[in-house]
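All protein chains of the complex are present and in place, except for one that has been dropped.
So that you can tell them apart, the chains are marked A, B and C in the order they are listed, and the count of residues begins at 1 in each.
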């Protein structure tokens, strides 16, 4: 490769690092995208300029199709972001896998001496990771999109883990064999076998995991997609691919660690625990007594408050209630009431889910406070409004060892002087357990769809004001 | 190189990174040394195991001499740490330079085709950086040790900067020539010429810089020593050298940036500003009126205080007063008085100088508070005791644009209810300007050597207590 | 003093390890006469250039350190856009796809490349666009407070 190309790759590497670095602050975050686009442009231009790249029409064609599909994919509703991300990982895995396959057959046809131990090992890693990411992510996307022909509930059967791990080990074993005998008589058969096993493993890995655990799984798949790019870097002797892949890999790893920690669960538990199913069984508990409040009463109490904390959860996302919530925020701040949002790290169904929705509704991020920062002040809060959140405010996490959420840090809504909880029914949340916050003395339920209830509150408040 | 050796280098690289990482907290810092020693041991062992390394006796001999010199060098008094560091940079530069020279002559003797453009460029960089670091650091060490035959005051003459930069550019020009004609007839002459120029440049660079600016210069030389190790890594095709050198290089760079920022000066100003000299001229100002206080009076006021902040500076280091200061701290805390130390980033003569001295005297680091953290609380402080600090508490930095310290952040000693200032005379500090803090209403001077004055205070306080 | 002894001990240990490694590496060298050690001193006449894979492993190690350090400091507010940004970045596989698609390889191999290229470009385009779309929403202050 010429020095020009390498220099371009070097600059692209630095830009990718800056791109991630600037994400440490919403103020500089927009620069991230520009740095990323510039880096990618440089990488594409430099590669395209290689003297051995001659079929320009093919490239232009593929890029054009990529644009045609990519642009609409970027305009999905924000609630569909998780499945878009999963689909994208599927594409990334597919690309890595296909390039690995192409390189293998290319070197095979060029002669056995091309298939050095190092290259074959890298190709096997690339193909394994790539194809399992491909099918795994497709499955995950399907579950999140709630496609009919993909079972939402975890599908389990006895000995499942043995089968899955056995399949993975077999594929790895075949890989090692291929590395040792890259041009042996069986290699023409071994390589496709590895591909098929990897594709199958991706599907089998996801089947036993409930739809609600998908965000963590997606993050792990993100990691795999990055690692397959790293493997491609080893195959192609390209440092840029290795760096960009490693950045992606560590990002996926860290996000899944954050999620697991905030849920007080382990990787193994997520991947092999069939979490959703066990909990579903627990769902039907004995009904305790809730206190309800009317919209009028709630509005009156809110008007008396001087500090309000709103705790949004998955329910706000489902109900698309963020814009109504913004109106509530406006009504309250107009009265001089201090309104903050308390954001739990795993509120909703992906990390940062609430922040994107609230920001979409034009609520300044300076009022979106993280759990650790707002908890110390919760006892000074006059009214806490829980909008469609459940597990993330469940005090059982503090002491009840028998619950699946034991040990998970929560937002201390129960320390507020009054709590309003908005949900549709008496059903439990994601973890499938009753929430004693709802039975507490100072808690009043506002049953109904979040969008409707918050909308009514807003109407009541604005009506009250015009009546003044 | 075999895979064993490369693996050892890889592990060493990771350990070096962890070593620096663990310095982010005094609790984990001891691990830094272990990681560093382990990494270095691995690197030495792996290199020694190379099949082409055969003269073991020579190696053992050199290592033994290194130990004999190194161990006593590590037992110097803490006040001599700056010159030890400088000496050590000199050694580092020398080692890098010599290896570069050896490699050049080796490849020359092996034939012209060994001297590729890349290798010669790397060698020139290594030799230039190595030898200028060598003489520059020796000069710096001499100035700091206050050797008689090295002038302490900056030596300047007209056109000095032109001469220095001209010399550097000539050396660089010769280097480029050598890169283009590595085996030309002149190369036997060019290479030694570059060495001599680099040695000379190191001396000339330091001559115009005052002894008091040496800490910043040492940090910059630290950077150069690291970069020469990086260049050696390029010469020897060794990633471990590159990484370790780059870590060292960035550390020197960052420390000098921190110092320059805390002094509100620029690199250029430090290197070419001949700071000390200009200020010396300003030193004799008109004498204003100081209020003095007796030891007895000061002790009485101290006993009434409930919160005391001690602000140590260069004078405490010179007087070796840290142990007496610890006794003062003991006397005060015994009375239930809260005592904190306020540490300015450039108090003393090297970054972290005060922290090492106070820690040596067994003062817990949790009571050593950085400037930014203590300033907001200074107005609640009953008594501030300034022990041999001057510039770092000079309020002129806030508004007097004519002073060299204008814009430098200071410790807000003047906000305390009472200030005691301990110094020997009415002379100004490093920056050579009067300090109006000393004339303020609430400031009382305790003239004398810091060790003696603090000792007297302690005696007074302990006497007062036993007399109770 | 004990410390000096300790360090002395460590260096004695070094010597032992060195001898062991030395023996091991000499053996390894004999097994593979044409590895990089020789390459450094003597011309390499083996037809396949030995990828300098250790450099690549170093690059991987260092990048992972950077990745972990940088991502751990990403603002909690931005974890959703972070997912789509890294998504786009991992589409750097576009480099390999272009090489396979555009080189003068057999057509069946280039078809694989073209599919990979399409997939990568899709990720690049949709990843960056949606990240930007989300980041645009994050504001420190309200522009105007509308009446509901």
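In this text, a contact is a pair of C-beta atoms (placed from the backbone, for glycine too) under 8 Å apart; a residue touches a chain by one contact, two chains touch by 3 or more.
All figures in this text were calculated on a predicted structure; none of them were measured in a lab.
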In the full complex, displayed partners of the excluded chain: A, B, C
Given A:51, A:185 or A:336, the one touching the chain that is not displayed: A:51
Among B:136, B:175, B:210 or B:245, residue touching the chain not depicted: B:245
Residues of chain B (touch criterion as defined above) contacting the omitted chain: 16-17, 19-21, 23-27, 29-30, 32-33, 36-37, 39-40, 43-44, 47-48, 50, 52-56, 58-59, 61-63, 65-67, 69-71, 73-76, 78, 81, 84-85, 88-89, 91-92, 94-96, 98-99, 101-103, 105-106, 109, 113-114, 116, 118-119, 218-219, 222, 225-226, 228-230, 232-255, 258, 327, 330-331, 333-334, 343, 345, 350-353, 355-356, 359-360, 362-366, 368, 370, 458, 462
Hidden partner chain, residues of chain A it touches: 1-6, 8-10, 13-14, 17, 37, 41, 44-46, 48-53, 60, 63, 67, 71, 237, 239, 243
Residues in chain C touching the chain absent from view: 3-4, 7, 39-40, 43-49, 52, 55-56, 58-59, 62-63, 65-66, 69-70, 125, 128-129, 132
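Going forward, only the chains that are shown with their structure count from here on.
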Arrangement of touching chains [line / ring / star / complete / other]: line
Chain separated most widely from chain B, comparing mean CA positions: A
Separation of mean Cα positions, chain C and chain B [Å, integer]: 35
Distance between chain centroids, defined by C-alpha means - chain A, chain C (Å): 22
Junction residues of chain C - those touching two or more other chains: 55
